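Notes follow once the structure below has been shown.
A single protein chain has been omitted; all remaining protein chains appear in their positions.
Just so it is clear, A, B and C label the chains in written order, and each chain counts residues from 1 on its own.
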């Protein structure tokens, strides 16, 4: 078992990490860390637990550690659920101290030598780790997982890019409340409402999507435009995607490509890899947020309504994924599994 | 005062008609008609009234008439809130019998000699009435108002088309529950959910938009693609619009064109015309469904977040309108006002 | 394995039966039956499946049988999820034909010789079966499970009745949408709303509660009053309960009595019995519908906020239970398990 720590363990993404790592076959959480305000307290008492499931029993009584590299001597890998502003320096400190930091924060996603990894899509980007360690003279490294909406989007686009090439992507998202953290969106702001704005989200979706679907050193050169909206759902980001392809793609072939798509996590049979990363829903009114977000234990992206696009030379479809699992902590855990499977954790430290 | 009748007066759109026509300065409802099941009953008793406002007092005690032309001798204009399947033959019968039928039903919207009228956008289409009467040998006529989402979309596109020309439109809608009528969407289907499918809606939006923005005899030739979604809001359709323009359009100029836009209803000072058909919201998180749907008493479309589009050579923005007012009964009432102002009601009958 | 059939298998309670019986250690669904409209069709095609979980695989391809005793030769027990009007005669026909009918319908709940069974509370009522068979000359029998709100209420009241006696109960419910079946409550009726009326619900809660908490032949003689309300939750009925006790009861003792309470299903270790039928939540803002409804796999009732009542000589508290599991299909399955454990199924047929 690889011993891991979770930084930012009391926050909402931190809580998802603990749920996903509970009884994980490869990883054992041996430390939870949070801000100075909570450090020293017992986890059960410091946390406002949001989920209907219980706090994993062996973690509930852990004393919360401060967010300092020296606090985790026996740990091989650190998951970061830190807020972006804190993440920047902190993650660097941990990497410098020799830890592998698998981060869900946005702070380092666009650093040229940091992999932004959605493992079914661009596991070859992991090789940036070597460059990162060489340039920064670190024995550890930072590996980031993408923005929630970009994770879902890139997974759905990958088989299209592979088979037909992509010229242009337009995407309109209907995003869940949990994406804003806790307390996040005020109830009075969202009851009977749609909020057509999420700070910095469109920029993240656009920039990260072309980075993920490009080469490790060079973003893809298709054009992309996003419009992001908050709706009154608890979990699950639904996306209406319009794609112009380089070569003519008919909907039936696109469906087949999506259904048959697998990535390295499936080939390596990683513990958190869903059997199929893309699950095609045949009903004309699916995927639906409430019904389909837990597909593949929240790690699969469901797609549906693949049809010709009358305005672009291509297809349009609906994609849906669980934003705090596939789109956040789950993707990070899968990244860590891939790291371990590729023996990265053995090589250093 | 022009005496009017409302066909389908007990349904949800019918109820909006009665509310909008209550104390109308030009029109007086002198008859309400509904299916055989309700005909003969007192309106108050036959209807399941959905609005927090009361049933207009003078209408509450009316006896419901059957849906037959002969029942309305003293009526000059008939509003139709009939379901599409009933509307087709019934509206024809009324037009043949000499009535002007201002319809919210989809049955005749695509007939080549029937105006599909969103009056700030294409009031010149009204001239199809002459052709209709000549060809069909009717003394009355049918005038239709567009699909709710198309009404909102075309209003927002008109100043862009006028100033820069349109090559391509992609639109993703987040539509309210009232658009499905009553009882409509089951509560269990929409709580904590998005349903990414509305039967026939995308087709209507696509076809009607190019018809409205074209010449009376010939649809506009830009390309259009819609993706339509149901969300948990009561009233108000919000639309994320991506537009490729023929000539380069910068966001500030588009905002100015939207703000300055007026149409014939404003110039004629029609009673139901909102002071400004497009109201620009400067805040970065507006328009919002709950906060802005009643702008201009529900007759204005609010727009916001006009910004450059990175994938199309153009702009993207958010548009919002009240689906049962501007997008249904309100647009039909405005059409009727325009008919009257243009003396159509005087010329025949 | 006891072979069972589910009558009304395509309805919403019927679907819960199938989920609960999937991989059940004692029961195997060998037939699903539904109205003539569906009979003859394949289950997967006839049903509108509402749950995020899949249709149990071995049932999905079953052909739907008509609701006739002769259709189920090899079946030992029949679960009824029939609507009340159909249930009355149909369940009698099955019981007469020798089947044990474990019903969730209200039709026979108040028959004096039919057990109305909430097994942790009144398993001794099962002895009415002998009387029923003798009087009606049936080799089978009908056993009913209570109204959802009454199931939850009586479970929470039982330890209080045992230790202090009950003089008076007032209860105000906040009930979930799934209690109204499907399509049930229209979304436009419940968004941003509370509906303070559920047809016949208050009467059922009042009458069934005293019956369950009484002797098999004689209802309890405390007074009861219910006020029932529909709120915008998917599953889970929350109840505010005020109790006047015969002997003075302090909140701490009531909490202890609730926590320590177990019934025959726990003693017999029945497969669907929750480890604790009542789970006390210590936090001052619990139980909450979304967080606690699945306690004990939806079979436990959670209680909290036990405090002195200033108006009655007693206590008030909050109780919460899953209405379609504990309050419907789950209680019926537990009843069937109790029947089997008590060898009722062996004695006849």
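The rule is simple: a contact is a pair of C-beta atoms (placed from the backbone, for glycine too) under 8 Å apart; a residue touches a chain by one contact, two chains touch by 3 or more.
No experiment lies behind these values; they were computed from the predicted model shown.
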Options C:169, C:213, C:273 or C:334, residue touching the unrepresented chain: C:169
Hidden partner chain, touching residue among A:40, A:184, A:199 or A:275: A:184
Sole residue of C:57, C:73, C:252 or C:310 that reaches the chain not shown, by the stated touch rule: C:310
Of C:118, C:289 or C:323, the one touching the omitted chain in the full complex: C:289
Selected from C:33, C:224, C:258 or C:329 as touching the chain missing from the view: C:224
Positions on chain C contacted by the hidden chain, ascending: 168-170, 172, 174, 191-197, 206, 223-225, 227, 229, 231-234, 238, 240, 242, 284-291, 304-305, 309-312, 316, 318
Residues from chain A at the interface with the omitted partner, ascending: 50, 177-178, 182-192, 232-234
On chain B, residues whose C-beta touches the chain left out of the figure: 51-52, 191-192, 290-294
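Quick note on the criterion: only the chains that are shown with their structure count from here on.
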Equivalent interface positions on chain A and chain B, same or different at half: same
Innermost chain, taking as reference the mean of every protein Cα atom displayed: A
Rounded Å distance, chain A centre to chain B centre (Cα mean): 42
Approximate Å spacing (C-alpha centroids) for the pair chain B, chain C: 48
Residues of chain C touching at least two other chains: 191-192
